[in-house]
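A single protein chain has been omitted; all remaining protein chains appear in their positions.
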Amino acid sequence: MTHSLWRSLSTHGILILGTIFMGAPVWIAFMSSTHPADTLIRDGMQYWFGGHLLETYNEVLFVEGGVMKKVTASRMLYNSMILGVGFAVGKVIVSMSAAYAIVYFRFRLATPLFWVIFMTLLLPLEVRIVPSYGVVANLGLLDTHFGLIVPLIASATGTFYFRQYFKSVPEELLEAARLDNAGPVRFLIDILVPLSKTMIAAILIIMFVVGWNQYLWPLLMTTQEENYTIVIGIKQIYQVLSEGGELPQFQKAFALTVLATLPPVAVVLVFQNWFVKGLVESEK
Amino acid sequence: MSTLTLSGVNKRYDNGAHAVRGVDMSIADGELVVFVGPSGCGKSTLLRMVAGLESITEGEVAIDGRRINEISPADRDVAMVFQNYALYPHMTVFRNMAYGLANRGMAKVEIEAKVRETAKMLRIGEFLERRPAQLSGGQRQRVAMGRAIVRSPKLFLFDEPLSNLDAKLRVQMRIEIKRLQRELGVTAIYVTHDQTEAMTLADRLAVINEGRIEQMGSPMELYSDPRTLFVASFIGSPHINLLPARFDQGQLLVGDTTLTGFADLPEGVPLMLGIRPEHLSLSADGTFEMSIDLVEQLGADSMIYGAVSAFSGEEPIELCFRAGEATRHVPGERLKLDFQTDRAMVFRQDNGERLI
Partner (left out) sequence: MKRVQFERSVVPYLFVAPQILIIAIFFLLPAGQAIYQSFLLEDAFGISSQFVWFRNYEDTILNYEWLGSAGFTIIFSAVVTFLSLAIALLLAVRANEVLHGSNSYKTLLMWAYAVAAPVAGLMGNLMFNPFVGDLYKGMNALGWDFNHKLDAFDASFVVILIAVWKQVSVNFIFFLSGLQGIPKSVLEAATLDCRSPTRRFWSITFPLLAPTTFFLMVINITYAFFETFGIIDTTTRGSPGGATMTLVYKVYTDGFLGADLGGSSAQSVILMIMVLILTVFQFRFIERKVHY
């Protein structure tokens, strides 16, 4: 379709403005993180490189900070990585199994169990946060990786994505497999899983981002600084950085935000196509 | 009055593809011109350039003498029927047809009248309150036509509108389209890759190949007097028999057969002898001998396919012979055939130019 010159110009204009709007905060954060503390106090945020990149990031990543002076950014990144990967993998395994059972088996409790799972969609964690904390504390799971990751898997989103996907797989496949004497486990491993590779990849990517970005739950769950994930750590440390000590260390605060953003954004950019596909397919 | 003139029209894409090369034509008021050619030849592109859906790289398109290159599609006063109908899915049939008129500020009462009238003409009056999803392919097709007709445009553009219909419906709709166009007297351009459709619908036909117009004329002109090899083989079903030939010392050599009666042909140049299946006849001492591979009985007619013995060697040359009603010949038989010399054509193989 042809468009007038004016329309093309305004289109590029709008898109460029949009890109600047979306990109500016991270750009500024990154640029500012490469300047020394006094530059920032004196001149405000920076829009270009400041030459202190290695120094600042080195400090942030490897020198202990925080209230108790017990945690480095690299430790927090490590915690976040465990959360992200653990959540993604756990979610995929648990929800894929549940979806498999519901779609491919005829058993008595199928319908009621389906509704139970469905209900979890209605109530995000934020709504039942206080008692959830209570349960986990009583089980002695505070400050543990298990307690951090597993309760998050309670929501049904993954199960629904896989259920939707399995329903779209041609039935003939199962019929052929049964003729070939494949039992349910065989069918799942040899046929269904390889078939679902793209979907699994897409869900893994999305769930990694979701897991990495968890805030409220890790905030409540972790009491020791060494267990902070980067996403909650930046908030706790920000307090210290801006108020404690002589000179507010804004460049470190900026550096922390950049570090917290880098992995999930990198994953999303590198796997862009799978990510978009997973996101769009899932909400049907 | 609506005439269309194309002068030196070219279309080049950013990637260098030259889809339309120097097209010139004039279409008279009320004419139905068909653009026909193989897939990818540029016929749809040319149509879309007239519609305003593709930009014109070079050249001029004019309606009634007025240049329309820079005018937006909605202002060109042309209406188009798309291959997949392109009906607005969220609107009723009535609104689909009324949309163009409403946007032009026509009064509601007038719109209502026009839509109902057109719907009646196309026998879709009972579907006016339905949505496209609730209609069959043929019905949607008629709604698409109704949408075009109701606007009383200067020009109708059809982009392979019948391709998605089943064979029987296609024949029916073809006749209806021709009838409507005659009745309404609106100038029209029709694009198709089906030569039968082209031959039956066209007042004039433009055969397009690789962005160029090979020939333009009435169907019979193109059939009996093709200017190039391409046109000769494209028009006519089943298609023309082509036999590789050479001219040597005043005689035409076709395989191991020598033919007289041809003169003034260039020597030492690969040639092609073209004979239409209906211009061959059985003859006791015929020029060509063929051994039958396949007999097609079509009821009122029959076609016999076989290899010509004049060509021995790796690739057999096939002949198709129109044998008339209920032939009794069978595969394996050998037939001797003769042809009408005055209906035969000779082409150069290199540039397809017709010499005889």
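The letters A and B name the chains in turn, as written, and every chain counts its residues from 1.
Note that a contact is a pair of C-beta atoms (placed from the backbone, for glycine too) under 8 Å apart; a residue touches a chain by one contact, two chains touch by 3 or more.
This one's a predicted model, so the numbers in the text were calculated from it and none came from an experiment.
Asks: Counting the whole assembly, list the visible chains that the omitted chain makes contact with.
Replies: Hidden chain, whole complex, touched shown chains: A, B.
Asks: In the full complex, which of B:Val109, B:Ala133, B:Ala167 or B:Val330 touches the chain missing from this view?
Replies: The single option touching the absent chain is B:Ala133.
Asks: Have a look at B:Val9, B:Ile63 or B:Ala79 and name the one touching the chain we're not showing.
Replies: B:Ala79
Asks: To test your reading of the contact rule: which positions on chain A touch the chain that is missing from view?
Replies: So the residues of chain A touching the unseen chain are 1, 3, 7-8, 11-12, 14-15, 18-19, 21-23, 25-26, 28-29, 32, 40-41, 44-45, 93-95, 97-98, 100-107, 109-110, 113, 116-117, 120-124, 126-136, 139, 150-151, 153-156, 159, 167, 171, 174-175, 178, 183-185, 209, 212-216, 219-220, 231-232, 234-235, 238, 242, 248, 250, 253-254, 257, 260-261, 264-265, 267-269, 272, 276, 279-280, 283.
Asks: For review purposes, identify every residue of chain B that touches the missing chain, sorted by number.
Replies: 51-53, 72-75, 78-80, 82-84, 86-90, 99-100, 103, 131-133, 147, 151
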